[in-house]
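Below is one structure, written out as structure tokens, with a few remarks after it.
With one protein chain removed, the remaining protein chains of the complex are shown where they sit.
Going by the order they are written in, the chains are A and B; count residues from 1 in each one.
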Amino acid sequence: MTKNLFHDKTAQWTIYAVFFLCLAAIPAFVSDGFLLNQFATYGVYAMLALSISLCWGFGGILNLGQGIAFGLAAYGMAMTMQMQSQDASNPLPPFMANNSLEQLPFFWEPFWNTGFGIVLALVVPTLFYVIFGSLMFRARVSGPFIAIMTLAMLSALYTLILDMQPYTNGVNGISPPAALHIFGTDIDPYSTKAYWIVFALLLLTTVASKLLTQSKFGLVVQALRGDPERVRFLGYNVALYETVIYTISGLIAAIAGCLWVMLVQYVSPAQFDVTFSITMVIWAGIGGRLSLLGAILGALMIQGGQSYLGDQFLNTWLLLLGGFFILVVRFLPRGLAGLLEKVLGMVADRQPRESGPIARPLAPHHAVGASEK
Amino acid sequence: MPHIEFASVVNALILGLSIASIWLIAAIGLTIIYGTVGVINMAHGEFLMLGAYTSYVLQSFFGLPFLLCLPASFIVVAAIGLVIERGLIRYLYNRPLDTLLATWGVSLVLMQGVRILFGSDPKYVSVPEIFQSNVEFGFVSLSVFRIFVFGFTAAVVAGTVYLFYRTRFGMQVRAVMQNKEMAASFGINADRVYMTTFAIGAGLAGMAGCLFGVLAIVLPTMGTAYVVQAFLVVVVGGGTLVGSVAASGLTGELQSIFAMLSNDTFARFLLYVLIVVFLRFRPRGLFAVAKARR
């Protein structure tokens, strides 16, 4: 049987390499700091799409609350950066003084230390996912109910942050006045340095995710997407596997949250907005949830399109996006990457010696394809 | 613990009933659609919004009295729901997650479509003078319109119960819910049942939207404010009518009591967290329907 090029591991890794080489070439051509910052922001969105692809595409866990990890981490990072602008003589961020707070709240104290602050920004959402995830998955909440529960949790956090005005500055959010200072240097968000940091972390998370999907763990996760009960009877602790993949996906979103604040020096409850979290799902859905790179490209295409085509016609753009998303769900459940898979499959089938994957009786007459990889 | 006065508790309880009736009327269309058709309709909030806009248009441009706007919103939004069901939803009945996503796309399209047509500035639906006054119940003061909403919700629930438990159509719906194939073999057209139910659900949402147009301002984004609550009512209730009534009563009262002890926003946070914890122990809701065996 001629193999579909789409499933060829070497071809896949080659495409990933080409993609990242293209990204690496961007700073050589773009000198405008503003543009570079925008591209880096897209990289953050790509990371979010990647995280959605992992848990929804591979694990079948439709997470409509990925803003939880993204937002919590973003707040952690913003608090860290805010505290870099404070000192012992002036420990109170201006907005707290405006809200007539006299003392730094205890949960802001750890953020004096930059390293510790960033660690907290990553650990808190990760722990949240471990607890919330095991709560859901051990109760065998599944399918659409996970979507509703993550949505409810997201809304809950949104209202909480909005409500804690004196500690979070409510709807106005936190805007750290200076760029992140780390390892003895300032990370100017409009510099190539910032771009490379995002690039490196996107590369790292993508390669790690790709390897993960190819491992035995990844295979079990894909199996439980189809039939969790069957997987249970094979001896796997399904809730544990689901919690782990959900948490990994949350960790990636948390990294994205930190980077995002590093790039835009701002965070507000809008990062917990339901619409934003569902937008992440739309990126992955249109690009192709079963393909990590497909999801990444989906985010880049849609956010890029929004910036360049949509600025004047934002309403029309969103209308078209909604319509396009409906079409994709209806006709291309595997997104644009799935379309490519189909096309390559047809190409493979048209080659000689073909034997399409049609059901045949037992005892097939030829023994091609018994060995793999 | 602050000293709680008897009066404020009664006040909170009555306010809770009012909140419950608002959440229930928002959720009832969703309940029918989810309970019968099994579709998680993310465009539900936009159906509400369309109902509000329908009332606004009919009232401002055609001078239709408010009380006639209610049935008119039902008809218009039911028609829109019908089109969406025929054009999209019916192809996705065996793909629950995809329906959820597709209806999200629908919601985006509806919201942006309305924004392009009517702009982003707020519109208003006005009500007759009599609704604008307040009524005193001992130490509690409530607007007449809120009482009207409560009564109207009760009437809608009663009507829906009648439709689903006392009519031939209702019997067909329940037959299809229990066993689609068996119902089909008795000559019930499941496709038609789904279609009609979806349209009725959409129409009920439209009618609720007409009320919300009065309670709040009419905006393209107004639906999103109600949709999460509506979902939680349905999920906590388990997708049945009686479940939704119980769930909205419970959540409405809790919201009101929490709000009395802290404030509205924090009360909502607490309520959502409680619901998530509740669902962990009863993932199928208050009134769970038994799961089919493998």
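By our rule, a contact is a pair of C-beta atoms (placed from the backbone, for glycine too) under 8 Å apart; a residue touches a chain by one contact, two chains touch by 3 or more.
Basically, contacts and distances are computed from a predicted model.
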Candidate names "DoxX family membrane protein", "2-oxoisovalerate dehydrogenase subunit beta", "RNA polymerase subunit sigma" or "Lipopolysaccharide export system ATP-binding protein LptB"; UniProt protein name, chain not shown: "Lipopolysaccharide export system ATP-binding protein LptB"
Residue of A:32, A:109 or A:229 touching the missing chain in the full complex: A:229
Among A:161, A:198, A:244 or A:321, residue touching the chain not depicted: A:244
Contact footprint on subunit A, counting only the chain that is left out: 1, 212, 214-220, 222-223, 225-227, 229-238, 240-241, 244, 357-364, 366-370, 372
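Everything that follows uses one rule, which is that only the chains that are shown with their structure count from here on.
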Touching residues (chain side subunit B, partner subunit A) in the complex: 40, 88, 91-92, 95-98, 100-102, 104-109, 111-113, 115-116, 224, 228, 231-232, 235, 263, 265-266, 268-269, 272-273, 275-277, 279-281, 283, 294
Subunit A to subunit B touching residues, read off their complex: 60, 62, 132, 135-136, 138-141, 143-145, 147-149, 151-153, 155-157, 159-160, 162-163, 229, 274-275, 278, 281-282, 285, 315-316, 318-319, 321-323, 325-326, 329-330, 333
